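Complex shown without one protein chain; remaining protein chains in place.
Should a chain be cited, it is by its letter among A and B, assigned in written order, with residues numbered from 1 in that chain.
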Amino acid sequence: MNEHEAVISVRELTKRFGTFTAVDGISFEVRRGEIFGFLGANGAGKTTAMRMLCGLSYPTSGSGRVAGYDIVTQSECIKRRIGYMSQRFSLYDDLTVLENIRLFGGIYGLAPGAILRRAVELLGRLGFRREARTRVGALPLGWKQKLAFAVATLHRPEVVFLDEPTGGVDPVTRRQFWELIYEAAAGGTTIFVTTHYMDEAEYCSRVSIMVDGRIRALGTPAELKRRFAVGTVDELFRLLARGATRSE
Amino acid sequence: MRTLLVLLDKEFRQFFRNPFLPRVVIIFPLMIMFVIPWVTTLDVRHIDVAVVDHDRSQTSRRIVCKIAASDYFTLRGVEADYGAALRRLEAGDVDAILEIPDRFERSLAAADPEWVSIAANGVNALKGSLGGQYLAAVVGETLAELACERGETLPNAAPIVQNRYNPTLEYRYYMIPALMIMLLVMLCGFLPALNLVGEKEAGTIEQMNVTPVNRWTFALAKLIPFWLIGLVVLGLVMIVARVVYGLAPEGSPGAIFLAAALFVFTMSGLGFGVANGSSNMQQTMFVMFFFVMIFILMSGLITPVESMPRWAQGLTRVLPPRYFVDAMRALYLKGATIADLWVEYVALTLFALLFNGWAALSYRKQR
Partner (left out) sequence: MKRNGFWAFVRKEALHIVRDPRTMLIVLGIPVVQLLLFGFALSTEVNNLDFAVAAPHRSEAVRQVVERIAANDCFTFRGYVDPAQIDRVLRTGRADVVVAFARDFDRRQAEHLRPGGEAAAGMGAGPAVQLVFDASNPNTASAGAGYLRRLLSDGDAAAGVEMHLLYNPQMKSAYNFVPGIMGLLFILICSIMTSVSIVREKETGTMEVLLVSPVRPVGIVFAKMIPYFVLSCVDLAVILLLVRYVLGVPLSGSLAAVVGISVLYLLLALALGLFISTIADRQATALVISAMLMLLPVIMLSGMIFPIENMPRILQALSCVIPARWYIEAVRKLMIQALPFSAVLREFGILLAMTVALVGVALRKFNDKLE
């Protein structure tokens, strides 16, 4: 496996809704095994860009490839090779933990035996083997999010897209969540994550900062801090975001 | 194929886990089938009549007796003058007034007999007009009987009426197949729509859209449960019709289920398509409500299509239930066969293909 091969590459990707340009000609690459932090204020266009990469939305112009497939013409091939965890918790509340795992395992074509093995393994690692038969709706938010991550990586995808995965959870759970991310990345999965928490940005191998639909900075956290002469990613973010004309 | 089974497993689990829906699907049809057939009669009976008899002859008394004896009428009294009777009609005591003119009996022998006058409350057009006609018929019969007794005309000159398929003229039998259709319209229209838009609002549909699930598989997994529900409910209400009302289908149950299956496909396809096109539950429900109301009221379920003006009759040609109504009644009451009803079957098949094709095409994973 080539460490430097680009798993995601995007050229001049643009999305317009009427006269409003949500994503304005962004270009970047993400290499295999990276944890790529996709930062930006609310309304900067992060989610829109991510939805185009996942094959949920067509770009207005520009092109991109994910896991070797074109995002416009081969989106269904991409979907076999990625995992996705949306901003809103979106597993089925009225199914149990195990039923959700079985459902998504089945959808990705895992054999029943394999699903069971994966489920046991995942539940063990997350530490909620005893909750296997609990309905997801009854779990606390932090647990749900860990479960959603587990489900998104169930089929060992090449890339996992995480849209603000740690919104609204306590620092301890956030910490645990990032441990899961590291584990997955160590296994060779590329992580593409958006977040508001700038301390989390420091954990990423590389970050990009979006302002008003454009990418204003891109590089490793250390590189960027040096280039913009700031102490933390947080300061850098404030610096760039000050010029933003739109917010939520 | 395995994906479809996995998705179906999920749909059924969710359905049976819902605290409300499984009960609705069983109890609602049963309630409707037990209660509503007793309501559905357009038989006009118990028409309250007041008579204003100015003649007071043997003939007029005979007419009054006949009215009093009839099942259709309740004689509410003989009034002295028309004004008093009219006041009773306005108060809602009386539905129709029969006024027999002075010297009516004597005038019958003359070339130009006096006219009997009937005034009926037309607020309820059906009751008014039928009530009036029945009254006229009673007067005519009485006069014919009297003429016959005097040996003036032949008995039996009147044509004989034969009522096929429903010899006892039981209106209930006509309405029960219609009720079955209404149930299918509602269950298979509203429920799939709510189910799909529910996933949209919960955001779970997005999670589905980033998976490699084929959109036809997804649509099928959403629709199949409601097809089954529709057919199970139909079986259930057919048993009720047989046991409670003694109405068994004249035609073959296979033909009935085939027509019902085509119709159920159509309805659930419509529900699915509408949910795809709407942004929230309220909108979905209003749009479905619009269609359901039109389907129930315009396709001949309750009032006959033949009574509608021409343009409205033309409009009913594009309503799928219209064909199902015709087919169901012919199958249930007249013992028709699929060959007799090929037009209806073809129409239903086309609608099923059209609506489901539209439903599956309108569902987009990528926008």
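The rule is simple: a residue touches a chain if its C-beta (ideal position, glycine included) is under 8 Å from a C-beta of that chain, and two chains touch if they have at least 3 such contacts.
None of the values given here were measured: they were computed from a predicted structure.
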- request: Name every displayed chain that the left-out chain is in contact with.
  value: B
- prompt: From the list B:G83, B:G254 or B:P309, which touches the chain that is not on show?
  reply: B:P309
Field: Residue in contact with the excluded chain [from B:V64, B:V116, B:I205 or B:M238]
entry: B:V116
Field: Touching residues (missing chain, whole complex) on subunit B
entry: 20-21, 24, 28, 32, 35-36, 38-46, 89-90, 92, 104, 107-108, 113-130, 132-133, 135-137, 139-140, 143-144, 147, 153-167, 169-171, 173-174, 182, 186-187, 190-191, 194, 198, 201, 279-283, 285-290, 292-294, 296-298, 302-304, 306-309, 312, 315, 326, 329-330, 333-336, 340-341
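Following the convention adopted for this analysis, only the chains that are shown with their structure count from here on.
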Residue numbers on subunit B that touch subunit A, as the complex places them: 2-3, 5-7, 9-10, 13-14, 17-18, 202-204, 206-213, 365-367
- request: Can you check the complex and tell me which residues of subunit A touch subunit B?
  value: 54-58, 75-76, 79-80, 82, 84, 86, 88-95, 99, 102-104, 106-109, 161
